[in-house]
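Here it is, the structure, as structure tokens.
For this depiction, one protein chain was excluded, whereas all remaining protein chains were kept in their positions.
Chains: A and B, in written order; residue numbering restarts at 1 for each.
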Amino acid sequence: MEPVVHLRGTVALLGRFPALAGIDLDVLRGEIVLLRGPNGAGKTTLLRVLAGLVPPVRGEARVLGHNLPAEARAVRRRVGLLGHATALFEELTAAGNVGFWGRACRASQDDIEAALGLVGLDGRLRDVPVARLSAGQRRRSALACLLARRPELWLLDEPHAGLDNDARDLLDGLVHQAVAQGATVVLSSHELDRAQALAHREVGLAGGITTGPAPAAGAESPEAKTLGADVPESMAEVPYVA
Amino acid sequence: MTATTSPRTAAGAPQPADGAAAVPAHTGSRTTRILGVLALASSALLVLYGLVISPPDVEMADSVRLMYVHVPSATYLYVGCFFTTFASAMWLWKRTPGWDALAEAGAEVALVFSFITLGTGSLWGRPTWGTYWTWDARLTSTAVLTVLLIGYLALRRLDLDPGARSARVAVLGLLLVPNVIVVNRSVEWWRSLHQGSTLSRIDPTIEGDMLVALMVGFLALGLVFAWLMIHRFRVAWLEQQADRFDLDEALALRRAEAADATTATAATKGTA
Partner (left out) sequence: MWRDAALVAGRDLRVEARSRVTLQQVGPFALLVLILFAFALDPARQTLERATPGLYWVTVLFSALLALARSAALDEADGVRDALRLSALEPAGVFAGKALAVAAELLALEVVLGIGVIILYGAEPAGIGLLVVTCVSATAAIATTGTLYGALVSGLRVRETLLPLLLLPVLAPVLLGATRAFEAALGGAPAEGWPWCGLLAAFAVLYSVAGAAAYGTLLEGS
């Protein structure tokens, strides 16, 4: 089965800076992969490359069966990116924002309503302007925008940041639910405990390259594949969460 | 290594050896030297014809002599703008940096000629009408065009990623000629409605020696235009070369980061 993500020697630039200097990565459908690495390692850029927003300039890159950068448009339709920025309009309500972005992604009204319900914004908070929502509620609104478009590939950039424990549990539950329905998830996080519990395996990132050999595909693989010399030995014992 | 092509090769300029920054000492070459000599010669001829041989105009006396510079310079102003728009369109199609350099050269040289046009037109007005500015159609639309060019060059001067800047600049450059056309047509139409009020027609009837002087004017200014364009294009081209981004070098640096991180943690683990 063709991997959802296939990168070999991928190089990507931010202006003139090679944020990614040679990424090797394979992700199969239904996997939850965690990107680990210090700040500046290129995790955000990698997620944006996978979203089709940043064109790779060297190496191979295929996402969801489409070649990048040639078929970036096709890739963008099918992924969902939850980044640091929320892309919410302050003056509109949570429902208004999710409605706009949902319809912009051709989601049905049912999907939009369902998304609002899943994150718990379908009650009193629906009609509150985003400007008056807390940071956690805004993150949940952004998450609803992602849910509404039902993407096949979820790209989450430090998703647990800014969420309280309940919301984090909610997010984890939604991730599992999505994967059960056939989605694939790639996330980056500094919250190692929670993220490692969530992920099937990890990929180390440093200086724009994946540290370690290209991981052999296998969502069934029992060991947590931790790559990168900056990982303490004890992590090798982290059990694999199905 | 990014491969770059240019629509005009830097003929005669020493080629940089194996990618190293061997910058030529100047942007001159046999072509430009010949051009330069011809430009000087024809300018001398222009001075001769313009100031000496051609007669003073019936209506405007000696101030008509400014026309031999004013009219050609207005023409070459438009030619420069055309270069910018054409090069911008080509850049949007091909995305090679040479077109970007050509667009920049076209706009800057056009700006030079716009000042010449405005200056000569303004000087013409003074003895004839007693004012430094007449709202003549050509003068007015040239003034607007000058601001358009200044705006275009201002966008170029922004301190942005070259990639980001090039797209915006190209779109703006593409719109330059359409803007010029619209401004010209509407201003001319406007001024034609006020024929003869405080207005004066800058273009007198021209014949005989005066016509020859005008032709020499076109020739001289045309050669100057070509000379300026070639030099300015080469300067822009060399700037791009000097600025050229070595991807492999940058990659090596970036990968070294990773190696450092690895050895650093290995060292701490070793000592721990």
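We adopt the following convention: a residue touches a chain if its C-beta (ideal position, glycine included) is under 8 Å from a C-beta of that chain, and two chains touch if they have at least 3 such contacts.
Because the structure is a prediction, the values reported are computed rather than measured.
A.B. asks: Out of B:34, B:51 or B:150, which residue would touch the omitted chain in the full complex?
C.D. replies: The single option touching the absent chain is B:150.
A.B. asks: Which residue from A:19, A:51, A:119 or A:195 sits in contact with the chain not drawn here?
C.D. replies: Of the listed residues, the one touching the omitted chain is A:51.
A.B. asks: Could you tell me which of A:58, A:77, A:126 or A:176 touches the chain that is not displayed?
C.D. replies: Answering carefully, the residue with contact to the hidden chain is A:77.
A.B. asks: With the missing chain put back, one of A:57, A:92 or A:192 would touch it. Which one?
C.D. replies: A:92
A.B. asks: Take the complete complex as the reference. Which residues in chain B touch the chain that isn't displayed?
C.D. replies: So the residues of chain B touching the unseen chain are 92, 144-145, 147-148, 150-151, 154-155, 158, 160-161, 163-164, 166-168, 171-172, 174-175, 178-179, 182-183, 185-187, 189-190.
A.B. asks: What does the interface between chain A and the hidden chain look like in terms of residue numbers?
C.D. replies: These residues touch the chain not displayed: 48, 51-53, 76-77, 79-81, 83-87, 89-92, 96, 100-101, 103-106, 129, 145.
Assume only the chains that are shown with their structure count from here on.
A.B. asks: CA centre of chain A versus CA centre of chain B: separation in Å?
C.D. replies: So the centroids are 48 Å from each other.
A.B. asks: Spell out the part of chain B that touches chain A in their complex, as residue ranges.
C.D. replies: Its residues touching chain A are 161, 163-164, 245, 247, 250-251, 254-262, 265-266.
A.B. asks: Which of the residues in chain A come into contact with chain B in the complex?
C.D. replies: Going by the criterion above, the answer is residues 11, 13, 15-18, 21-22, 38, 57-58, 206-209, 211, 229-230.
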